[in-house]
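Note that one protein chain of the assembly has been removed; the remaining protein chains are unaltered in position.
Every chain is named by a letter (A and B) in the order it is written, and numbering of its residues begins at 1.
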Amino acid sequence: MKKILIGLAAAMAVSASVPAMAQDKTKACFIYVGSKTDGGWSQAHDIARQKVQADLGDKVETSFVESVPEGPDAQRTLERLARSGCKIIFATSFGFMDQTVAVAQKFPDVKFEHATGYKSAPNLATYNSRFYEGRYIQGVIAAKMSKKGEAGYIASFPIPEVVMGINSFLLGAQSVNPDFKLKVVWANTWFDAAKEADAAKVLIDQGVDIITQHTDSTGPMQVAAERGILAFGQASDMIKAGPKTQLTAIVDTWAPYYEKRIGAVADGSWKSESIWDGLKDGILTMAPYTNMPDDVKKLAEETEAKIKSGELKPFTGPIKKQDGSEWLKAGESSDDATLLGMNFYVAGVDDKLPQ
Amino acid sequence: MGLAESILLTIATAATPLLIAALGELVVERSGVLNLGVEGMMVIGAVCGFAGAALSGSPWIGVLCGVLAGALFSLLFGVLTITVATNQVATGLSLTLLGLGLSGLIGESFVGSPGLRLPNLYVPGLTDIPLVGRLLFGQDPIFYISILLLIGVSWFLFRTRTGLTLRAIGDSHASAHALGIEVVAYRYAAVLFGGACAGLAGAHLSLVYTPQWVENMTAGRGWIALALVVFASWRPMRILFGAYLFGAVSIGQLHAQALGVGIPSQFLSALPYLATVVVLVIISRNRRLTMMNTPASLGQPFVPER
Partner (left out) sequence: MRFELVRRPERSALFSALSPFLAFGLTLIAGAILFALIGQNPVNALYSYFVEPLTEIWSLHELAIKAAPLILIAVGLTICYRSNNWNIGAEGQFIIGGIVGSILPVLYPEFQSPLVLPLMLLMGMVGGAVYAAVPAFLKARFNTNEILTSLMLVYVAQLLLDWLVRGPWRNPGGMNFPETRQFDAQAVLPELFPSSGRANWGIVFALVAAVLAWLMLSRTLKGFEIRVMGASPRAARFAGFSAKRMVFFVFLLSGALAGLAGISEVSGAIGQLRPTISPGYGFTAIIVAFLGRLNPLGAVAAGLLLALTYLGGEAAQISLGVSEKVARVFQGMLLFFVLGCDTLIHYRIRRVAQAIAPSSITDTPAASSSEAAALEAGGTGGAR
């Protein structure tokens, strides 16, 4: 039996090594840090990949590797993808940054795109989403809906991305209610439904009546639904987990961006850029505004429209830092570099930022 | 609902899966078998529990599926370590690896589908008693099962003849065999019981704790259950204490954070593990006590000689 199998394997080796690829297809490849069905970050990228495949049909061939640990494994995976004929490779986790830089250097003819990073090269672009724009809208809604004037925030890790979100949420809330308070709990995980649920229970027990999260599971949404309070979804529309609970959610919608960039590779117009798209570009969208009265819904929609038109920039002065010192003068808007390296709270956060 | 009451309820929910899985592993280890695959069996129980509930529409059928799947999965471990006499440490670790992969495969189509929650108990009148009503009469059914299991395991191990025999096997399988005891049959039964308990603990996660299926949703709780067995020096009542202490510390560190205590959260997260080490040391300092309870032939394969 074994001999037969080995013989078969040898025979098939020849056919397997012949690449069966049509010439006019652009091969686009993705590498995910989580599983493609993780219900959060990686799944959002894979949904986008499937949409790309469906929309572009014969013009594109997509391929992916999931659950790739950050570090040396990522470098190997990227290299294997580059060698397998991928024309453009999307590295979808911050932790893949240096590995992507190294492999991009080695394969100058392949285009690389790194999500949420800050290192680029002639064949390596970076892309990110202004998630904080959505958090500002959430803050506005929270301040309108909360009876106690206090929300609970389940945070993952104190990186600039997350700190930015906390600040933006609070600034949005303060635009409605200047005394709005925010309690922060660091779950130290991106994805542990039970632990996130525990964090939600703790925040509710301590008196908040609105929960928002920067972790990816629906655990907190379920707890909020059980306890009869309101909550915001994260990464995907979580309305199924809380039909009477979810106010809105920040939904990662990468597909338009991916289609644009793959198209650029196909017609030769691709160039390396550092892209930080927002609500107006469709890289993130707000789930329908639900479980709120019409006037709040109207305010949320107006806020969204103002952000899209550029009339409203969430980080616009006057803003004080948590320690009381002035950060932005009235009318002054923060530059992107400060935001991308943000490591301080604005005034009003009831937490000490882990350093 | 008062703050103290709701904190206690949160702790009870966090402690229940640990208690159940640890009780199962306790019986396994008392029979002299060390199954390091608790995490794997638990995650299999979680996915099969969720799948059973989703497909049948009944969370109770889900619980049953979780229990059966955990037991079935532990049978694999049993066949290898008891019948084929492979090394228990390596087989247990491999079981965890296989369980994590297999559960991901089974659960692929269930990710993101809304879960069914096992309803909490409600006894008119009793559940509404202030302060203690919800704690005593308003929790999820698996909480009550965990308490019954605790009493049952204690009674079985220390009050029945079969329990005595099981402990004798754990202390010296060779002597037990010499006395005509069916060592292999006892160990199979113990391993299956441990698997069923781990499966039930997993089902608690996917049907009560957070009614949903996500990959790796056990997130290391199987390992903590293993630690609890030693923490408890193989005594059921101490597992109760350990599981609730562990639950209290992990919930307490979140409360400390929400109150704005400025300690790096990593240190707070490390507390439960350090606490376990310290308690392990305190318990094992008393040599006589440890020796009395530790199954002497733990981890050693047994093959009847004739």
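Heads up, the rule we're going with is that contacts are C-beta pairs under 8 Å (C-beta built on N, C-alpha and C of every residue); 3 or more make two chains touch, one makes a residue touch a chain.
Computed from a predicted structure; not experimentally measured.
*Asks:* Out of B:Ala90, B:Leu131 or B:Met237, which is the one that touches the chain we can't see?
*Replies:* Considering all chains, including the one not shown, the answer is B:Ala90.
*Asks:* Can you say which of B:Arg30, B:Arg117, B:Arg134 or B:His177 touches the chain missing from this structure?
*Replies:* B:His177
*Asks:* Touching the left-out chain: which of A:Pro69, A:Pro122 or A:Gly207?
*Replies:* Candidates A:Pro69, A:Pro122 or A:Gly207; residue touching the omitted chain: A:Pro69.
*Asks:* Kindly state which of the options B:Trp60, B:Tyr144, B:Phe241 or B:Tyr273 is in contact with the chain not pictured.
*Replies:* Checking each option in B:Trp60, B:Tyr144, B:Phe241 or B:Tyr273, the one touching the absent chain turns out to be B:Tyr273.
*Asks:* Which listed residue (B:Leu105, B:Ile151 or B:Met237) would be found touching the missing chain in the intact complex?
*Replies:* B:Leu105
*Asks:* Go through subunit B and note every residue touching the omitted chain.
*Replies:* 76, 80, 83-91, 93-95, 97-102, 104-105, 108, 172-175, 177-180, 182, 220, 223, 226-227, 230-231, 264, 266-267, 269-270, 273-274, 276-277, 280-281, 284-285, 287, 290, 297, 299-306
*Asks:* I need the residue numbers on subunit A that touch the omitted chain, in ascending order.
*Replies:* Looking at subunit A, the ones touching the missing chain are residues 1-2, 5, 8-9, 11-13, 16-17, 29, 35, 63-73, 75-77, 79-81, 83-84, 94-95, 98, 118, 157-160, 188, 340-343, 354-355.
Quick note on the criterion: only the chains that are shown with their structure count from here on.
*Asks:* When the centre of a chain is set as the mean of its C-alpha atoms, what distance in Å lies between subunit A and subunit B?
*Replies:* Centres of subunit A and subunit B (C-alpha means) sit 35 Å apart.
*Asks:* Under the touch definition given earlier, write down the residues of subunit A that touch subunit B in their complex.
*Replies:* Where subunit A meets subunit B, its residues are 35, 37-39, 43, 152, 183-189, 191-199, 201-206, 217-219, 222, 226, 236, 240-241, 350-352, 354-355.
*Asks:* Inside the complex, what are the residues of subunit B that reach subunit A?
*Replies:* Going through subunit B, the ones touching subunit A are 3, 6-7, 10, 14, 104, 107-108, 111-115, 117, 205, 209-212, 214-215, 217, 219, 221, 250-251, 254-255, 257-260, 262, 264-266, 269.
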